[in-house]
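Of the protein chains in this complex, one is absent; all others appear in place.
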Amino acid sequence: MASQIYPAIADGILVGGVYALMAVGLTLIFGVLDIINVAQGIMVVIGGYLSYVLSVHLHIDLFLGLLITVPVMFGLGLLIHTVVIRPLRGAERTSMSLLACFAVAIIGEGVLYAVFGADSVTLNASYVQSSFQIAGYYITDIYLYCFLLAVALVAGIYLLLYRSRFGRSVRATMQDPVAARLVGIDINRVAALTFGLGVAVTAAGGMAFGATSGGFNPNSGYDLISRLLAIVILGGLGSIGGALAAAVFMITLESVVDIWSPSWAVAVFYVALVIVLTVRPAGLFGRAAVRAQ
Amino acid sequence: MTPSAVRQGADRAVRSRRGRPGWPGWSGLPARPLVIAAGVLAVVAAAVLFPVAFPSPVATTYGFDTLIFVACASAWNLFSGYSGYLSLGHAVFFGSGVYAVAVGAQDWHLTGTAVFGLLPLAAAVGGGIAIPLGLVALRVRRHTFVVITIAFFFIFQLMAFNFAFTGGTSGLVAPILNWSGATYNNPFYYAALLLAAVTVAVSWLIRRSRFGLHLRAIRDDEDRARGLGVPALRVKLAAFVLSGAITGLAGGLWYYFIGAAAPQSAFDALFDLSLALMAFFGGLGTVAGPVLGALVLEPSQQWLTARFTSNYLSEILLGALFLVVIIFMPRGVLPTASERLARWRAAWRRRGDPGAEPRP
Partner (left out) sequence: MTAELRTEGVAKAFGGVQALDGCTLTVPAGSITGLIGPNGSGKTTLFNVVTGYERPDAGQVYLGGQRITGASAQRVFALGLGRTFQLTRIFPRLTLVENLLVATGRSKAAGLTRARELLEFTGIAQHASELAGTLSYGQRKLLELATVLAAEPAVILLDEPAGGVNPTLIQHLAARIRDLNSQGTTFLIVEHNMEFVLGLCHQVAVLDYGTVVVAGPPEQVASDPRVLDAYLGAAPGEEQDGE
């Protein structure tokens, strides 16, 4: 048994990094816009399908293809924000945004079914199959590359948030939108760009997910979003560090439990979520007080 | 403390108000009560006579499905609409009711109309499950609450797939009824009608009661409500359990009608979205809103699914419709309509009375 644990942990950490990337996007959107983008799951699947199209029909390398898919998803995010999120006003704005995102997810899934059908597809590249050895265990190349990609992107987001003017505006808006507006920050622009950014990371996440998951189809969105939500809530809504920690922790935990019982491994997520929330309703690193709603 | 001071002050105020209209009284509906009562009776009569007028199994199936959703949407609204805690996991109660009846019928070898006797069990299971779920989920803020309900949904669906007694992926099959094919649907239809009527009545009673007042105060400002003595957790939990019980009962009835239970149909993500859509469409937090939403949207959805054999299109249309409703009519059809009506009537009245006060 022990010999299976180490690779499971390694895989868990590597894949956890990828989930961390997607979760960071989700928590960022919450932090700035105060809404939970439940369409994030289907966005990842869309990102995966985009990579699929580029790779299979245009023979563009998966990683290079990101140069195209990331801006496309960013644009999609901006579009969704402008058309769906911005018009919502009033006291129920937060709840309605959530339902609106749910509707977007349903529409997205329907469109994917219509265009690609229900069969599973996989993302392939020459290096997907090859693996290397560490301490006697095999680790698939692609897992490592995707992990490195995720690390690079999360580091990039961190730099953006903490070292750039835009990042300062984002953090200010997260803390106090009214005050941010008073110092001249255009919070609508910040909101739109943040939403776009949050969705853009799903392009990379989609590619990584597609390459490491062994096949996906439009239905995969449900499973994804439920995990991402669990991760983000566990880590604490709005906390980027929390999303990172929670992602790696939960995916690793699932990976280990999978050794004993594959069909129950998925349940680990929700059980962990429920346990944590019973003890700490705000999540591990969450802001204890949320704005009045 | 101050009963006399307040009363003296009140008397002074009343005396100083000369010629103003009398006491406005309890908050009421915009239309007169008699008109509403007549309307309700008409709808109920139409519903009762529906299978007589349209006896075909297709029509009564439409009717059954619609009534099930009237009940479920009203039950959902009773909790989520009144309290403001949006639940996207009500499918948990529905599916639990489904499996409660399915397993009960199988294990106790019930057939025929005896299976109807299991319906209270479905309600008990639905309500019973709501207690632990509610105790966990109702302590957190609204955002987190929605997500937890989604999490619960996936847990239950997973359990249905994995447990042996639920029949796993293939699910369970209901015992056959030896009823004539032509009127097979009718008992189900009337059972669903009864359930829908009772649910709407309960919803109406709650809205007029102190319990309903507390729920709505919680929706507006939960902390303030607590600060004014409202036992928030107990109130929310009570509504949650009631909502769960009704939804569970609906699930049990539906199972017997359909004849089979499988994890994906018993725990269906679109179910939750439909409930929310119906309630929002008609008017979240009103009594008639979910009814209107179900009456309009369920037949449309059924028709679309039948017409376009791939249900992907119906998914897209459902989602798009939802977005349209949310963006253009955020309060729902009924509140928007009644608001327009009230404004129109006020303008009309003002035209006839030059001395009337202008609206603020």
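A few comments on the model shown:
Letters A and B name the chains as they come in the text, with residue numbers starting at 1 for each one.
In this text, a contact is a pair of C-beta atoms (placed from the backbone, for glycine too) under 8 Å apart; a residue touches a chain by one contact, two chains touch by 3 or more.
Since the structure is predicted, the reported quantities are computational estimates derived from the model, not experimental observations.
One chain is not depicted; across the entire complex it touches B.
The missing chain, though absent from the display, is touched by one residue of B:Val230, B:Leu249 or B:Ala262; that residue is B:Val230.
For chain B, the residues touching the absent chain in the complete assembly are 1-11, 13-14, 17, 20, 23-28, 210, 213-214, 216-217, 219-221, 223-231, 360.
Please note the rule applied: only the chains that are shown with their structure count from here on.
Averaged C-alpha coordinates put the centre of chain A at 33 Å from the centre of chain B. Those residues of chain A lying in contact with chain B across their complex are 30, 36, 38, 84, 87-90, 92, 94-96, 98-100, 102-107, 109-111, 113-114, 222, 226, 229-230, 233, 237, 263-264, 266-267, 269-271, 273-274, 277-278, 281-283, 290, 292-293.
On the chain B side of its complex with chain A, the touching residues are 84, 86, 88, 136, 139-144, 146-148, 150-152, 154-155, 158-159, 161-162, 221, 269-270, 273, 276, 280, 284, 310, 312-316, 318-320, 322-323, 326-327, 330.
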